[in-house]
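Apart from one protein chain that is not included, each protein chain of the complex appears where it belongs.
== chain A ==
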Amino acid sequence: MLCSLKRGTLKNVSNMPTIPQDDAFVLNEVKNACKNIFKCMQCGVCSGSCPSGRHTSLNIRKLVRKAAKTADVLHDEQLWMCTTCYNCQERCPRNIDIVDAVLMIRKVAVHEGIMHSEHRKVSELLLEHGHAVPIDKDNREKRIKLGLNELPETVHKYAEELEEVKILLTSCGFDRLLNRAGKKDAGSEEI
């Protein structure tokens, strides 16, 4: 099982370097990524329908406001609490693509080197195995017991197909992105 991130761990990473690129540049990136967040009227319909917000510190209404104002949003732990359930986006009276905006802001964060260590691990698994959740011994046995082949008909079974996925990911620069990301843990700023 994946190890859990103990609450508060992130907040202890206090010596955060500042955003490497200049703030204006990054804010511009965020603005380009989600143009229509500026139509937000702060009505709170989104946060009122957010399942994550019922149980975590995510306040999507405030996060949208923050994203429209400051690049600090990239360091906000709330950015990673959204399950992308789309409730907010379905209900927003201003038709703001809220989830798309969250995904875009995450993208800018990752490209700035800000990423959760668990997400980096999952990405490394994808790079190595072509599966974000690769097979393990226990499940090889379960497959045999069920009468399935020990390995599924995926890249797990066909080495040359896995090679194709690796070629694609490296030509897109996904490996280099991971080397850059993970230098800093996500959400390490006190909110």
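Keep in mind that, in the parts below, contacts are C-beta pairs under 8 Å (C-beta built on N, C-alpha and C of every residue); 3 or more make two chains touch, one makes a residue touch a chain; residues count from 1.
In this text, contacts and distances are computed from a predicted model.
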item: Name per UniProt, for the chain absent here [options: "2-hydroxyglutaryl-CoA dehydratase", "formylmethanofuran dehydrogenase", "Cobalamin import ATP-binding protein BtuD" or "CoB--CoM heterodisulfide reductase subunit B"]; value: "CoB--CoM heterodisulfide reductase subunit B"
item: Among A:Phe25, A:Phe38 or A:Tyr158, residue touching the chain not depicted; value: A:Tyr158
item: For chain A, the residues touching the chain missing from this view; value: 1-2, 4-7, 51-52, 54-56, 80-87, 89-90, 99, 102-104, 106-107, 110-111, 115-116, 118-119, 122-123, 126, 130-136, 139, 142-143, 146-148, 152-158, 160-162, 164-165, 167-169, 171-174, 177, 181, 186
